[in-house]
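Notes to accompany the following structure.
One protein chain is absent from this view; the other protein chains keep their places.
To keep things simple, chains are lettered A and B as they appear, and every chain counts its residues starting from 1.
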Amino acid sequence: MANQTNSGNERVDLAYRRRKNAEEMRHQMIAFVLMILLTLIAFAAVGYEEFSHWFVVPFILLLAAVQVAFQLYYFMHMSHKGHEFPAMFIYGGVAVMLLLVWAFTTVVWW
Amino acid sequence: MSTIARKKGVGAVLWDYLTTVDHKKIAHLYLIAGGFFFLLGGLEALLIRIQLVKPNNDFLVGGLYNEVLTMHGTTMIFLAAMPLLFAFMNAVVPLQIGARDVAFPFLNALGFWMFFFGGLFLNCSWFLGGAPDAGWTSYASLALDSKAHHGIDFYTLGLQISGFGTIMGAINFLVTIINMRAPGMTFMRMPMFTWATFVTSALILFAFPPLTVGLIFMMMDRLFGGNFFNPAAGGNTIIWEHLFWVFGHPEVYILILPSFGIFSEIFATFSRKRLFGYSSMVFATVLIAFFGFMVWAHHMFTVGMGPIANAIFAVATMAIAVPTGVKIFNWLFTMWGGSIKFTTPMYYAVAFIPSFVMGGVTGVMLSAAAADYQYHDSYFVVAHFHYVIVGGVVFALLAGTHYWWPKMFGRMLNETLGKITFWLFFIGFHLTFFIQHFLGLTGMPRRVFTYLPNQGWETGNFVSTVGAFFMAIATVILLINIVITTVKGEKVPGDAWGDGRTLEWAIASPPPVYNFAQTPLVRGLDAFWLEKMEGKKELTPAEPLGDIHMPNSSFLPFIISFGLFVAAFGFTYHNDAGWGLPVGILGLLITFGSMFLRSVIDDHGFHIHKEEVLELEKKGANA
């Protein structure tokens, strides 16, 4: 009853779901490879002394943001249906985070 | 099960309340504990006013005055106002959305006991050397300097414990409202109080973590050698101020939005008219919450953040007046053309509008950063926030008490005594705080324990103290009213006021343990009113009568919270005594041990059978 994909035939249904799960797992695997890649690039960018830190800092922050998006949308399934409220509250938290970081890095200046 | 029918011994009742996970009983617990702390905070207020009744008074001198002042503010905000609002949320919100229970009954109980033990711990400081004395804001520069006793440690640890409880309560309400609404109860059909609870809970979820972090830093600095706020080691006391106010400003909306919700219910009910501009009310609530997060630094205009930061926060603050104004006009238009019934709750609601608007106007004055340099740290600020918090929140709490008392306890509070309470409180409130605007404008500083004669402040302070006693007498009369009602008040039917609009009035007072025998079908805003207008006496059920699933009672919430209470003592004294660290660890073991038990013991709840439900329903109808 909770299977949205109910075709009436349980066996067909199961095969379909297995395939779907496997496909999702493949996506997650790709996401993982990309995450490792992003991490390597971030470490390399810092390890390579020639880059100015004006380039490196925003660059690795961007990589981190992309990586976290992979975690949230693929590993934590936020791309699935029924995650509207979770998304709303995570983005709410992120908004407060940006506000706090902005305040603590600009108006706390003593 | 049939707790309503059977008479039980005191021990059994006590055990029942210690282990309950029923949101209606947890509401009683919040009401009792919050009410107790409200009396305590009120008593502290009286002591403050007695000290200030004349110049050079020596009733409460120096340090002791600071302790009473700090505890008055801390108690009123954290241990009185919020828990009392939680009492109404627990009592009413599940009923208003047509739910049998909350989403997390166990967590709900845990939240209450955390708050209770946190508050208890904080107040233990009175008997153990001295209470916190750095103001309710506990600015680090003062708090780190308060070394005579452990007062501040009681503050940091006590508020951490009760803060965890509050966050749990918030998550519980959010999930309850999102997941457990009855069929047909869309978001835009939810009663305003439920909407306010929803938005408030979201605010709590985002506002309490910064406070928790601030308190952890303060605890680290005072007890474990941290350097967050210690300038000598590179620390920065301003960080505490930011963290505190990132929490502290949303906190005032956490208090006022549910109060707005309570008044919205009362205005509609006793004007016997649909709430004017419902959707704009919802929008305004969300907007206030949204802005509420971007204005915290208006408490810090004089810190020296610079003109740009001050200007941004000033403009954002002024913007909040707009949605608030929308609400005020909506309430006025709700009354306009309505067939108004002046009951006690309605008295408070009507008195709330001018009182709160005055607080709002001084708020806009204070938000002008340049002018704030003049008002800052004067009695003008004291007058301002008492106008919004007493004129808004406390009025709402008193109104809510009279409005929902019949629903919660099945008996009507005496209306005559209620109106006497109102008049005394209303007059006392304005007498106390109106004059403080002028004391502030003529330069009287806040938080100072005395003043000199011939500065023009004698009369003002005397009047203010007289007013405080009016409020005290009003509170005593309310207590008498409660006792009389409990002993011989008249029993009331489900729709106690006869004009109920929302679902809670459609079921017996007090409601049966399962709330709704059949989950109702909601066909519009003010669902019960709609049915009544069609000549029906009951709601349309959305399901056939069947067995009802209920959660099991548990003693674990009490023990989990008690463990933290023990741990807090241990860590407070771990630098002074050898027993400190072991006791602290023991407390944590109790807490985590009982959490472990909760995790490994299955809890499937139980069922109330159909026949039993039918029997209870018959009894409820006769009562």
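In this section, a residue touches a chain if its C-beta (ideal position, glycine included) is under 8 Å from a C-beta of that chain, and two chains touch if they have at least 3 such contacts.
Throughout what follows, contacts and distances are computed from a predicted model.
**Student:** Just to verify: the chain that's not displayed, which of "CoA transferase", "Monosaccharide ABC transporter membrane protein, CUT2 family", "Cytochrome c oxidase polypeptide III" or "Heptaprenyl diphosphate synthase component 1" does UniProt list as its protein name?
**Tutor:** The missing chain's protein name, per its UniProt entry, is "Cytochrome c oxidase polypeptide III".
**Student:** One chain isn't displayed here. Which of the visible ones does it touch?
**Tutor:** The undisplayed chain, in the complete complex, is in contact with A, B.
**Student:** Which of B:Asn227, B:Thr442 or B:Thr540 sits in contact with the chain that's absent?
**Tutor:** Checking the options B:Asn227, B:Thr442 or B:Thr540, the one contacting the hidden chain is B:Asn227.
**Student:** Any idea which of B:Asn236, B:Thr285 or B:Gln436 touches the chain not displayed?
**Tutor:** B:Asn236
**Student:** Just one of B:Leu18, B:Leu128, B:Ile216 or B:Leu441 touches the chain that is missing; which is it?
**Tutor:** Hidden-chain contact among the options goes to B:Ile216.
**Student:** Which chain A residues touch the hidden chain?
**Tutor:** 1-5, 10-11, 13-14, 17-18, 21, 24-25, 28-29, 32, 35-36, 39, 42-43, 46-47, 53, 56-57, 60-61, 63-64, 67-68, 71-72, 75-76, 82-83, 85-86, 89-90, 92-94, 96-97, 100-101, 103-105, 108
**Student:** Determine and list the chain B residues touching the chain excluded from the picture.
**Tutor:** Chain B touches the chain not shown through residues 103-104, 107, 167, 171-172, 174-175, 178-180, 205-206, 208-210, 212-214, 216-217, 220-221, 224-228, 230, 233-236, 239, 243, 246, 596, 599-600, 602, 604.
Definition applied: only the chains that are shown with their structure count from here on.
**Student:** Can you compute the centre-to-centre distance for chain A and chain B, using the mean CA position of each chain? Integer Å is fine.
**Tutor:** 37
**Student:** For chain B, which residues are in contact with chain A within the complex?
**Tutor:** So the residues of chain B touching chain A come out as 178, 202, 205-206, 210, 236, 238-239, 242, 246, 293-294, 297, 305-306, 309.
**Student:** Can you list the chain A residues touching chain B in their complex?
**Tutor:** Those residues of chain A that touch chain B are 85, 89, 92-93, 95-96, 99-100, 103-104, 106-110.
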